[in-house]
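Structure below; questions to follow.
Of the protein chains in this complex, one is absent; all others appear in place.
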Amino acid sequence: MSMQFILSHLNYWLFIILMMIGFYIVVARGNYIKKIVGLNVFQVSVFMFYISIGKVEGGTAPIFPVDMDIDPNVVYSNPLPHVLILTAIVVGIATTSLGLALIVRIREEFGTIEEDEILEIESKLQQEENSAEGPAMGGRA
Amino acid sequence: MRHHLLLRVITKLLVGPIILFALYVQFHGDYSPGGGFQAGVIFAVAFILFGIVFGLEKVKLVFPPWLVHKFAAIGVLLYAGTGIYSLMLGSQYLNYSAFTPDHPEHGQHWGILVVELGVGITVAAVMVAIYYAFAARPPVISDEDW
Partner (left out) sequence: MANAAVLPALSIIDQLPLLTIVVPMVAGPLCVLFGNRHIAWLLAFLASLASFLFSAHMLLQVIDGDVLSYHLGGWAPPLGIEYRVDAANAFVLLLISGISTVILPYARQSVAHEIKKVSHTLFYCCYLLCFTGLLGVVVTGDAFNVFVFLEISSLSTYVLIAMGAERDRRALTSAYDYLILGTIGATFFVIGIGFLYIATGTLNMTDLAVRLADMDGNRTVQAGFAFIVVGMGLKAAIYPLHLWLPGAYTYAPSVVTVFLAATATKAAIYVLLRFMFSVFQPEFVFELHTLTWIIMPLAILAMFAASLIAAFQTDLKRLLAYSSVAQVGYMILGIGLATKISLSATIIHLFNHGITKAVLFMVVGAFVMRKGSSFTKNLNGLGKQMPLTCAAFVVGGLSLIGVPGTAGFISKWLLIDAALEVDLWWLALLIVMSSLLAVVYVWKTVEVLYMNEPDEGTIAKEVPMSMLIPMWVMAIACIYFGLNTDITLTSASVAADSLLRGGVQ
């Protein structure tokens, strides 16, 4: 793997590094907000990836002149990935705000947003449900 | 924030220009960078700024939550309605050229204008709705405990 190879694929390397950082945060962190942060980094890495593949070497912004007098020698960047990613960004915002809204509700109901503490509460609830002596509703809130 | 005179005055001065700028971005979206998404967010910012400085109750008087929900729905319906109008003209969904068959470019201008307006209304309403939803929750730690 030569230096040339690494440099010419720089955007892919950055994409992979960013993606793995985000993915690691989602998997390894127990705090629900940090998980959302990780998810955002993960998604943003994909946005960067798409935007970088839309770049054409020497290409300019893909806006045609108003009089539509297009010079065939001008190279334009590919606008399609940008448009796609605009949609994906909006989806990402929706996901983030929904995730945060869920966290607010979880905090209200469980009193914590740490995964291990919530799992403890849940397993306690499950034990109550499974024990025959437990109340009929088995700790249903 | 009752005592922060400076903040209150500046906010009052800013809200108008912010909304004006939102409308500028909105209606220039088909010619220059801009459009419904950006304009909607800027528009919502005016309300959110007002809410942060003057309190949630005040901003809810200006833009009550039930109205926010209706506007969110109206925006989507405006978008979908544009498409349905082109269906009724016997063309494909969102085929703007059908609006003015003699001069398709005009139809496209009209189409994108209305669709972007729909997007703008929904985005603004949804952003304000998100702000309301989060701001209306009682804080776990009260301000005095910091």
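For reference, chains read A and B in written order, and residue numbers begin at 1 within each chain.
The definition used in the following text is that a residue touches a chain if its C-beta (ideal position, glycine included) is under 8 Å from a C-beta of that chain, and two chains touch if they have at least 3 such contacts.
Quick caveat, the model's predicted, so the values are computed rather than measured.
**Q** What shown chains does the left-out chain touch?
**A** A, B
**Q** What does the interface between chain B and the hidden chain look like in terms of residue numbers?
**A** Touch with the absent chain occurs at residues 66, 69-70, 72-74, 76-77, 80-81, 83-84, 87, 89-98, 101, 104-105, 107-108.
**Q** Please output the residues of chain A touching the missing chain, sorted low to high.
**A** Residues of chain A in touch with the missing chain: 23, 26, 32, 35, 39, 42-43, 46, 49-50, 53, 81, 84, 87-88, 91, 94-95, 98-99, 102-103, 105-106, 109-110, 118, 122, 125, 129-130, 132, 136-138, 140-141.
Keep this in mind: only the chains that are shown with their structure count from here on.
**Q** Could you pull out which chain B residues touch chain A in their complex?
**A** Residues 37, 130, 133-134, 137, 140.
**Q** How about chain A: which of its residues touch chain B in the complex?
**A** 86, 90, 97, 100-101, 104, 107-108
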